[in-house]
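Take a look at the structure set out below.
Omission of a single protein chain aside, the complex is shown with its protein chains in their original locations.
The block that comes next holds chain A.
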């Protein structure tokens, strides 16, 4: 389900399945997208931040057009205890690899991988980032 911001329109509530993973996409070229994401975070129930939220930063290939400080985004990830992934959608290889990563995360969050929960996976990702 794609949305431009949160909260989601209520008229479609009955058509929506259970949400297992929320990926917030931030375009590194657009301050507007960061502001939008920060605004939308307020509408997310706290239980999602136990491993069911992830930040995806796009457009990292064009270094000349960065409008957002990567430190600010990493801080955002720390504040909300959620991993931050970086990718470049224009390059097919990276696009496919990122999609596969997100799918794997989704399978964990949906409880399809026995022995791994969203929370334990989130902790795993955080520990490796800190090292």
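As a working rule, contacts are C-beta pairs under 8 Å (C-beta built on N, C-alpha and C of every residue); 3 or more make two chains touch, one makes a residue touch a chain; residues count from 1.
Everything below uses one rule, namely that contacts and distances are computed from a predicted model.
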Complex member absent from the view - protein name from UniProt, among "CENPN protein", "Malate dehydrogenase, cytoplasmic", "ADP-ribosyl cyclase/cyclic ADP-ribose hydrolase 1" or "Phosphatidylinositol glycan anchor biosynthesis class U protein-like": "CENPN protein"
Contact set of chain A toward the excluded chain (per top definition): 1-5, 8-9, 12, 15, 30, 32-33
